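One protein chain omitted, others in place.
And now, chain A:
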Amino acid sequence: MADSGSEDIAVIGNTDLTPSESENNLKNTMVETGTSLLKKMEISVAEAEKRTGKNAVNMQETYTVYLIETRPVDAASEGTNPVPDSLWRRYSEFELLRNYLLVTYPFLVVPPLPEKRAEFVWHKLSADNMDPDFVERRRVGLENFLLRVASHPVLSSDKIFYSFLTEENGWKETVFETGFQAKADSRLKALNATFRVKNPDKRFADMKHYGDELQSVISQLLRVRARAADRLYGVYKVHGNYGRVFSEWSAIEKEMGDGLQSAGHHMDAYAASVDDILEEEEHYADQLKEYLFYADALRAVCRKHELTQYELEMAALDLTSKKQQREELATGTIRTFSLKGMTSKLFGQETPEQREAKLNMLETQIEEGEELVKERNAECDEFVKSAWVDIERFKEQKDHDLREALISYAIMQISMCKKGIQVWNNAKECFSKM
């Protein structure tokens, strides 16, 4: 089921399904195929390791590799619990996988990778790529990426993705054999060129606008949060100084000494507690960051839609002009000033044979053009349909994920408050004994 589903999906842009059929198809894949890979297979990025090796230009380089473990779900549920299959991948290979997915499925909101370099971090956090904390957070992020793809109704059935998980050697070659690179290059050129669509689809225009807004608000949120984290860190850590001064002060006091001394310990504990708090908060920031990058993926789909629409419009324009030429040739009237008109005036009328040949050529061109417009139209329709289904799916996922993220953020804040109350209660007890 999964295999045949993937075949269908991979060529979805070219199949001639009726709208209702294709919708059914997508809905089905969303429910069944979508979860099938995760139903069949447990996926995890178990660990990260630092390696040193020679790169393409024979230069020594240090890089991190991530261990991907997969295990059949059936085996686990049967209690045999076999040793998981595992293989190592570099971040660049993840990037290659994602690029392949982006090109192959232009109508899908492809899950983003975790950031290549740490951004929006508060100053105590290292931005070094080799920093263990950063590597660990990236490991979690990469695992999340794999799970996102594996649970995606369409992407989960991709064969290249499957072999990314299961075939250690030769995977890269397989990817390049798909020829996606060539497609990617021409696509990229087209996307970078400025073009203007005459009749933009309002839904996609709105979605693009939403993507812009989402990206800007999340990046603002992350920026302010990082600054607030810096300050919070300061507030807690400065309290740690009380620990030292209370301890020194207790040395010159008689009755007050013990209370001061132990209160000082609680202040030390208070100062230390901020490390855990901010580490937890970093997880929340990572959740937001995923959606910051998701916003970009969403915008990419909208831009690709524009491109498809643009290609359709260009084909239609070309067809119209061909038709006009034919009309001019047939009626002999020249409606617009043209080079042809000039030449005919200067050098006299063409022979009927020449005209006939030209008309015939135009006729074939128009036929081809009509075919192309039809094709582009279908392509565009197909794109809109599949893209919209995925965008709807994405919206639902986003609402759910962010709500969950907010809930866990609130729970985190609650535990921080409780910790604060506890530490200050302990300190208060010491103070009151003074």
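Quick note on the criterion: contacts are C-beta pairs under 8 Å (C-beta built on N, C-alpha and C of every residue); 3 or more make two chains touch, one makes a residue touch a chain; residues count from 1.
Throughout what follows, contacts and distances are computed from a predicted model.
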item	value
Name of the absent chain as recorded in UniProt (options "Ubiquinone biosynthesis protein", "Sorting nexin-30", "Cornichon" or "Ras-related protein Rab-30")	"Sorting nexin-30"
Of A:224, A:330 or A:357, the one touching the omitted chain in the full complex	A:224
Residue among A:73, A:130, A:182 or A:245 that touches the chain left out of view	A:245
Hidden-chain contact residue, picked from the options A:135, A:175 or A:427	A:427
Hidden partner chain, touching residue among A:130, A:182, A:235 or A:317	A:235
Which of A:63, A:88 or A:210 contacts the chain that the document leaves out	A:210
For chain A, residues in touch with the removed chain	210, 213-214, 217-218, 220-221, 224-225, 227-228, 231-232, 234-235, 238-239, 241-242, 245, 248-249, 252, 255-256, 259, 263, 399-400, 402-403, 406-407, 409-411, 413-414, 417-418, 420-421, 424-425, 427-428, 431-432, 434
